[in-house]
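Of the protein chains in this complex, one is absent; all others appear in place.
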Amino acid sequence: MFSRILIANRGEIAVRIIRTCRRLGIETVAVFSEADRDSLHVRLADAAVCIGPAPSNRSYLHIPSIISAAEITDVDAIHPGFGFLSENGHFADVCRSLDIAFIGPTSQSMAKMADKSGARNMAKESGVPVCPGSEGVIGSDEEGLQLARDIGYPVIVKASAGGGGRGIRVAHNDVSLRSGMQQARAEAEAAFGDGSLYIEKFIEHPRHIEIQVVCDEHGNMIHLGERDCTTQRRHQKLIEESPSPAIDKYTRRAMGDAALRLCKAAGYTNVGTVEFLYEKGQYYFMEMNTRIQVEHPVTEMVTGLDIVEEQIRIASGEKLRYRQKDIVANGHAMEFRINAEDPARNFAPCPGKINMYAPPQGENIRVDSFVYSGYKIPPNYDSMLAKLIVHGKDRTDTIARARRALAEFILDGVKTTIPFHLTMLDNSRFVNHDFDINFVDEQMKL
Amino acid sequence: MFSRILIANRGEIAVRIIRTCRRLGIETVAVFSEADRDSLHVRLADAAVCIGPAPSNRSYLHIPSIISAAEITDVDAIHPGFGFLSENGHFADVCRSLDIAFIGPTSQSMAKMADKSGARNMAKESGVPVCPGSEGVIGSDEEGLQLARDIGYPVIVKASAGGGGRGIRVAHNDVSLRSGMQQARAEAEAAFGDGSLYIEKFIEHPRHIEIQVVCDEHGNMIHLGERDCTTQRRHQKLIEESPSPAIDKYTRRAMGDAALRLCKAAGYTNVGTVEFLYEKGQYYFMEMNTRIQVEHPVTEMVTGLDIVEEQIRIASGEKLRYRQKDIVANGHAMEFRINAEDPARNFAPCPGKINMYAPPQGENIRVDSFVYSGYKIPPNYDSMLAKLIVHGKDRTDTIARARRALAEFILDGVKTTIPFHLTMLDNSRFVNHDFDINFVDEQMKL
Amino acid sequence: MSLDKIRELLTMMNDNDLMEMELEEPDFKIRLKKPGANLPTVAPMQMAPMMAAPAQVAPAASAPAAAAMEAGLIPIPSPIVGTFYRSPAPEADAFVKEGDAVNAESIVCIIEAMKIMNEIKAEVSGEIVKVMVENGEPVEYGQPLFMVRPA
Partner (left out) sequence: MSLDKIRELLTMMNDNDLMEMELEEPDFKIRLKKPGANLPTVAPMQMAPMMAAPAQVAPAASAPAAAAMEAGLIPIPSPIVGTFYRSPAPEADAFVKEGDAVNAESIVCIIEAMKIMNEIKAEVSGEIVKVMVENGEPVEYGQPLFMVRPA
C-alpha cells in the first residue's frame, strides 16, 4: 500500500480523496494554484505545495509543476481526480516512468476509449449494443433507405463533415428520409464542401444510464450497478440516482455484463464508467469515462463501498476483495449538484463570496464540498461548490429526505442550483420518473 | 398524523427534530429565548416564537410561556426533546389537558420511573436483575455480614442519610466490612445524626450499557438493541457506541427482553432507555430515561430507523410498523460529543464565539449540530455544540473513519473536546475495548 | 466631539444591540462598527406564510425595525407570550389609544396566556404614539406593543 499520495486536483474531489487516504492511514500532499490558497483541500492535506498561478494550464494542467511537486514531496502515487489531467495518457506515462503510481487505468486503455469510433467497434465486437447506423458514410440514397428500413425509423441523417447543427435531419419514414438526405447533402455541400452523409437510429427519448466498473490488475472485474443521470441540462448532469427507476433487474444485469465485456476487451484496469443511452428496453453504448466520476457517491451510498479506496488498492497492485455476488444495492440514493449558477438567468455562473455556508446535516445524507463561510469562489474553475447525496429506503423516501436537506441548505452570497433542485422535487414528472434526457431543457422553455 | 409540532427545546436536538418533521411534511414551530435569537433552530423552523429571556427558568422551563406559544401557533403536538421539560409529568399533563399531544410517555409512567426505589422494586418483580443489596437499612452488623456473604464480596456500605461521599466504605471481606460498618456508622452519625446503613454489591469495573425501547399505545413493544456508554467522565457520557464490544448475542437478547418486561410492567409508551451496569456477564438495572436521549443517533445509524419519527407516530396513535425480528443491526456506530469545554483545564466550559465552523463531511458520518461560523455560544445553556456520529462495518473500521472525521473537524474560536476524542482513538485500551466506567477519570489523573 | 458623547453612543449601540452606527453632523462624522457586521447573521426569522391566523406572530426582527421609526420613542414590550387585546371585553373601549397619556401604572392592554387574562402596565410615563399590534393578534416575548414618547 502507498504511504503518501499527491492529489493532482482541487475542489471537493481533492477533499474527498484526502478523506479516504486519511482513513487508510496514507499521507496526502495537496497541490494548489495561487487562487486556491484558501481552499479546504490545502488545509486538510498533510502537506500542500503551490504549483503555479490561477490559470489551469499553468497549474493544475501543467505536468512539469505537478511532477516536480510529487518529486520534492517524495510521494509514491498520484491521484488525478476527475477533469484536469485525469484522462491524459501522457501524464499517466510520465508518472509511471518516474516510478510514481498513477491511480487510474493504463494510457493504452485510455487511448482505446478516447478513440470514439475505435471504442464503438470494440463494443460491437464484444457484443455490446451500439446505436445502429451506417458503417461510415452511405454510398447512395438507396443504401440509406435500405439501412433505415433495416434499423427502423426514426433515423437521423448527419453530415460527415458536419457541425453546428447543419446537415442534420430527422426522418420518420421513407419520404421524409429521401427529402432529408437531399436537404442535408445540399446543406453540407454548401457549408463544408463535402456532402457525404451517415445515418443512425434516432433515439428520441433516451435516458442516460451508466455502469460503474471496478477492475483490478489481475483480471478480476465487477460492476457496481448503474447510475441514472437523465436529469441533465444541455448535457450537464444535475441530478444522478441509483438504482435507475427505468430499468428492471434483467436489463440491469445485461448492461452490467455488457460493460464488463467491453472492459475485458480493452484490458481495462482501475475504475471507470460505461455510459449508455437507454430507451424502451434497449440500451446503446455511448462512451467510457476512464476515471472516477463526479457522481460516484451515489453508488457508494447504495453499495457501501468506497470507490476511491478501490482505486488506490487496485493501483497498489491489490486484488479485488469482492466478487460480483458480494455487491448488494441497498435502498436508493440521489446526488444533487450544488453549483454557483443562477437558474433564473439560464444557469449563468456566479463566482463571488459565500457569506454563510451551513450545509444540511443529520441523518441519511452526505455532503462533499470544499467551501466554508467566507470562502471566495475563484472565477477560474468550474462552478460546482458541493454535492448533496441523499440515501433513502426507496425513491419516494429519498425524495422526501432530499427535500428536507435542500430546504435546510444555507449558502448565502451567491446564486446556486438549490432552488432548481427543490423545484424538480415538486415536479410530478420528476417524482413519477416520467422523463427523458430532454426533460430539463423542455422545462426551462416553459 | 400531526400537522404542526412545537419543539420545546433548543440546540442540536431542536434542529434534529425539525429535520424529521420536515421530511414527514409536518410544520414546525421553534421557541427560543432572547439569547438564542440567532440559533439555527430558529432559522430552520417554519415559525419561531420568542418565549422569554435567557435564563431557562424564564424561557425553556417556563410552562406558561411554552403553552402560550403552542396556543397562538395552533400546534397539535409538542416535542420536548431531552432535558428541560422532557421528564416533567406536570407539563405532559398540561399539554394533554389542552388537547395538545405530548410526544412522550404518560406522566404516570414517568412518575413510576422517577421513583428510584419503586422502579427498582418493579424491576425485581419483573425479573429484571438489580444490583443485589439490603432491602432498606440493615438492622445489625451481623445482618450486614450475612448479607455480604450471600451477595458476595466486594460490597459497598452507604449511609442512608449520606451524601458528599461521607459514610461510604468498600469492603472485600468480613474483617474490612465489620470495621467499615463501624466507621461509616460513626461518620454518618456525626455528619447527619443518623447512623443507619445499607449495603449493596460493589461493582468495581462496570460498563454502562443501555437498551433503547420503542413502545406504541397498543401494547406493542420492541427494543433496538443496546448502546455502550462506558466512556464517561464523572458520569458525563463522552463517547457512545453500538453494538457494545463487551456483550455477546445471548446477553444482548436477555437484556433486551428484560428491558421490555420492565416497560410492560410500567405500562410504558413512546421511546425510552433502560440503563444497566454490566460486569463479567452480569447486568443490573440502574434506571430508565423516559425520553429520547442525546446518543440516540448511534442506534439510528445501525438500525436504519428514525427514532424521532417513531416518537411522533406513536404519539399520534399509530401502531409500530416493525416487529422485533425486523430489527437488524448493521455494522458499528460511535457518537462523539463535541462540547465547548477545555480538556486541558479539566473540561471547563468555554462559551465564546465560533470563528470558523466547518464540520467534517463526506461518507459514513452524520453531524447533528446547531452552530455555524460566527455563532456566539451563549453561557446560559449546556456546552454541547455538536454530535459526530460515525458508521463503519465494524468497530475497527468505525475508529478509522472517526479518526479522519475528527481530524477534519474545524471549529475555531473556542476549546472543544475534539482533541480528547482524538487521544482516545489512539489509546490502546480504548481501541481494544479494555476499559470500564472509571477509565476516563483514571486517564485524566495520569 | 467629546469622548463622553462617543461613550454615550457606544452605550446606545450596546443597549440596542446595534451592529453599526454612523453619525454625521456639520463639524464631525463618526462611524462605529461591531464584529460580525459583515458576518453571516442568521436572516431575520419570519413566520412562514403557511402560518395563517391565528399564528401571525410578528417577526422577531420587527422590534429593532419598529424602534427605529422615530428618534426618542421607546417601546412597551410584551412581557409574555400570548394573545393581545386592547380592551377588557369585546364591546368595551380600548384601554388606551394613540395620543393618550399614560403613567407607569396605567393598564394598556390584556395579554391572554393559558386562558388567563393578564393586565399589562405601561411601566413608563408618556404619550402613546402608536399601537403596534392589532387587537386579537398573537405576540411573542419582547415584542413592542406600543411606542411611547416619554414624558
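Going by the order they are written in, the chains are A, B and C; count residues from 1 in each one.
Methods note: contacts are C-beta pairs under 8 Å (C-beta built on N, C-alpha and C of every residue); 3 or more make two chains touch, one makes a residue touch a chain.
Because the structure is a prediction, the values reported are computed rather than measured.
Peer 1: One chain is left out of this view; which of C:L10, C:A104, C:M117 or C:A151 touches it in the full complex?
Peer 2: Candidates C:L10, C:A104, C:M117 or C:A151; residue touching the omitted chain: C:L10.
Peer 1: Pick out the residues on subunit C that sit against the missing chain.
Peer 2: Touching the missing chain: residues 1, 3, 6-7, 10, 13-14, 27-39.
Peer 1: On subunit A, where is the contact patch with the chain that was removed from view?
Peer 2: Against the missing chain, subunit A presents residues 27, 29, 34, 37-40, 42-43, 46-53, 59, 64-65, 67-69, 71-74, 372-374.
Note that in this section only the chains that are shown with their structure count from here on.
Peer 1: Out of curiosity, which chains are bumping into both subunit A and subunit C?
Peer 2: The shared contacts of subunit A and subunit C, listed by label, come to B.
Peer 1: Measuring between Cα centroids, what's the chain most distant from subunit C?
Peer 2: Farthest from subunit C by mean C-alpha position: A.
Peer 1: Which chain has the mean of its C-alpha atoms lying nearest to the mean of all protein C-alpha atoms shown?
Peer 2: B
Peer 1: State, to the nearest whole Å, the distance from the C-alpha centre of subunit A to the C-alpha centre of subunit C.
Peer 2: 55
Peer 1: Could you put a whole-Å number on the gap between the CA centroids of subunit A and subunit B?
Peer 2: It comes to 45 Å between the two C-alpha centres.
Peer 1: Centroid from C-alpha atoms only, then distance subunit B to subunit C, rounded to Å. What do you get?
Peer 2: Once rounded, the distance between the two centres reads 41 Å.
Peer 1: Pull out every residue in subunit C that's touching 2 or more other chains.
Peer 2: Answer for subunit C, listing residues that touch two or more other chains: 39-40, 43.
Peer 1: Which positions in subunit A are in touch with at least two other chains?
Peer 2: If we look for residues of subunit A contacting two or more partner chains, we find 356, 373.
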